[in-house]
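Data block below; observations after.
Every protein chain of the complex appears in place save one, which is left out.
Then we have chain A:
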Amino acid sequence: MTTTIPHQPTPEQAPDGGPLLQASGVIMRFGGLTAVRDVDLTVNTGEIVGLIGPNGAGKTTFFNCLTGLYVPTEGTVSYQGTVLPSKPHLVTKAGIARTFQNIRLFANMTVLENVLVGRHTRTREGLLSALIRGPGYHRAEAASRARAMELLEFTGLAAKADHLARNLPYGEQRKLEIARALASEPGLLLLDEPTAGMNPQETRATEELVFAVRDQGVAVLVIEHDMRFIFNLCDRVAVLVQGEKLVEGTSEVVQQDERVVAAYLGEPFEGTPGDGPTTTGEQENDR
């Protein structure tokens, strides 16, 4: 159903909403190492924003700063105008959900249970109501299950609801991570390399899934190495090199920026922050 949706890259300020996420001047230092250097990033409602950069550029660290896993050394991250708390579970509650670069499912729980765990912040039942099991408890549990099944339906995993998460094939584990993140009813979804290790067909399917997520009104910020995936998908792309934001703009702007090419290919170029040896493997992914 999502394949037919036409996709037009939108300019920097999306017409359909103001800034949802606003990171300004984020600096993350680990001892003497500055992993993220003064990065500003805005994600607007209904937008898909890409974050690319060579390995070690600080993309995942920046993600962790956004989701409260790390507390930025300097700078602020605000969501819908309020500064985000520095605890991951509060960030999720505020409306930002994420997936992980290395799949981090609850391997020994069933697919359905994984999604139900994602519902945690949107349900209230504590220990006492679980012990007493009144009508309210049953109602909430049934509603949670119905919503979780809906999400599994959405990601195409409904038939495997009772399988253990560890027994899913790789591509479906990725999908389940997205379903689990969506269960917390986020306004913004952060995807950390959602197509890593996927074949072209699976990548295509993920692309459609991300569009479908966006069409549900969820903004998406995605880290990826697959350039075709990024440039097909994103309204805007930001390039991070050695912790600094090099350039930000539409796919065309980024693709034609010589500094970006230099950062990936390692060609000497004046004023490039990434003048060290960088991997060329990234280009091979760019099918």
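Following the convention adopted for this analysis, contacts are C-beta pairs under 8 Å (C-beta built on N, C-alpha and C of every residue); 3 or more make two chains touch, one makes a residue touch a chain; residues count from 1.
Just so it is clear, contacts and distances are computed from a predicted model.
Colleague: Please identify the absent chain by the protein name in its UniProt record; candidates are "SDR family NAD(P)-dependent oxidoreductase", "Amino acid/amide ABC transporter membrane protein 2, HAAT family", "Succinate dehydrogenase flavoprotein subunit" or "HPr kinase".
Modeller: "Amino acid/amide ABC transporter membrane protein 2, HAAT family"
Colleague: Which of these, A:Gly25, A:Pro169 or A:Gly217, touches the one chain of the complex that we don't see?
Modeller: Per the contact definition at the top, the residue touching the missing chain is A:Pro169.
Colleague: Tell me which of A:Thr45, A:Thr121 or A:Gln255 is the one touching the absent chain.
Modeller: In the full complex, the listed residue that touches the missing chain is A:Thr121.
Colleague: Using the definition of touch stated at the top, determine which of A:Asn44, A:Asn64 or A:Thr195 touches the missing chain.
Modeller: Going through A:Asn44, A:Asn64 or A:Thr195 one by one, A:Asn64 is the residue touching the chain not shown.
Colleague: Residues on chain A that touch the omitted chain in the whole complex?
Modeller: The missing chain touches chain A at positions 56, 60, 64, 67, 69-70, 87-89, 92-93, 97-98, 100-109, 113, 116-121, 123, 125-127, 130-131, 133, 137, 141, 144, 164, 166-170, 173, 180-181, 184, 192.
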